[in-house]
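To start, I am sharing the structure in question, which I have written as structure tokens.
Here the complex is missing one protein chain, while the rest keep their positions.
The block that comes next holds chain A.
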Amino acid sequence: MTDATGQLTTADGKPLKAALAASLATRRRRAFLLVAPLFLFILVSFIVPIGQMLYQSFYNDTFSATAPNLVQWFDEHPAGSEIDESAYAALAADLALMKQEKTAGAAGTRINYDVSGSRSMFTSTARKADKFEPPFKEAILAEEKKWDDPIIWRAMRSASSPFTFDFYLAALDLTRDDSGSIVPVAEGQAIYKTLFWRTLSMSIEITALCLLLGFPIAHLLAVLPMRKAMLLMILVLLPFWTSLLVRTTSWMVLLQSQGVLNDLMVWMGLIGDDGRIQMMYNQTGTIVAMTHILLPFTVLPLYSVMKTIPPSYVRAARSLGATSWTAFRRVYLPQTLPGIGAGGLLVFILAMGYYITPALVGGADGQMISNMIAFHMQKSLNWSLAAALAAMLLAIVLIFFWIYDRLVGIDKMKLG
């Protein structure tokens, strides 16, 4: 029904297009208002703090903000310049400033991340800083002769810019030598690469175990009659609802060398009282406890996928002559892939960042990278290094996510 101008109008004469757009916009606004609280919550409690944390991994101004004169000197003199009297004059001025502002400890801590033992050089020399007179080089070296070590000046140069990748180097067991080129850290000090590998391999092992154990359970849940399935489901969900700490502690009670399992084996005469097996406070303990804790995360997605697979498919395959193994492999298994993918990915990502369980039952060799991140957050207070380690962990998880998307396709994932 078009009028002379060819435009559709509503009953009150407005152009229909505009009226439609207005009503859609109102609806969109209303929908946004509904989502807004959640969006705001995620922004404030999740995105902003994580962003701040990641920012700290490459931005650290504790030295550059407290030593303006040295920053200026490093700007004017390119790397390789001789550390002359003017450099020491800048150092003396900054130390005096640090004394006044009480920042020598902070500046020293920053340099100490690179050069062990340098922190007290800052605090002790700064204490005398207002007594220094030219020539500054002699005055400062008379106070503390380690100041002419080129490695200190190299470290200060690298810290003179608040933007730094030093923490990522440290997180990869790398450091810089006197000349500033990147070299591996000393033999006995390398730790993070080993831990990243261990975290990765343990997570893969745990994921594989969860799938192996979860698959039959999920299948049973899907094919059993309703009543029995419900009972089984409760058995799966009950531990899921139980506190993580309680479950971890229960495993400690079961597996420790004076624990239930060892006592039982001693009582049955399988092992001697002095031959108790160490199943806790090592990698085995961590894998056992984490597999148990993460198992529901594979069972539930697998179950929801298996529930939708009609049993007639396998029956048809069997009636067409497939052996039970072929029918399973060619017909049933491919249909469960979205569940395997979802459960596997979920467990893998959770396992990569697991913290409490390895901390409690990991002992010496069951520690994961998250325990190191916690160590730097809570004990050494080196938050920049913790942030760099966390950023790398995040990157690894994202890489796996990407590989998964490439191989299986994220749209095929089915969580429940």
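The rule is short, and it goes like this: contacts are C-beta pairs under 8 Å (C-beta built on N, C-alpha and C of every residue); 3 or more make two chains touch, one makes a residue touch a chain; residues count from 1.
Here, contacts and distances are computed from a predicted model.
Participant: Identify the UniProt protein name of the omitted chain, choosing among "5'-Nucleotidase C-terminal domain-containing protein", "Response regulator", "ABC transporter substrate-binding protein" or "NADH-dependent phenylglyoxylate dehydrogenase subunit beta".
Facilitator: Per the UniProt record, that chain is "ABC transporter substrate-binding protein".
Participant: From the listed residues A:15, A:49, A:275 or A:311, report the one that touches the chain absent from this view.
Facilitator: Going through A:15, A:49, A:275 or A:311 one by one, A:49 is the residue touching the chain not shown.
Participant: Contact with the hidden chain only, please: which chain A residues?
Facilitator: Residues 44, 48-49, 52, 55, 59, 101-106, 108-109, 112-113, 116-120, 123, 185, 188-191, 194-195, 198, 256-258, 281, 359, 363-365, 367, 372, 375, 377-382 of chain A touch the chain absent from view.
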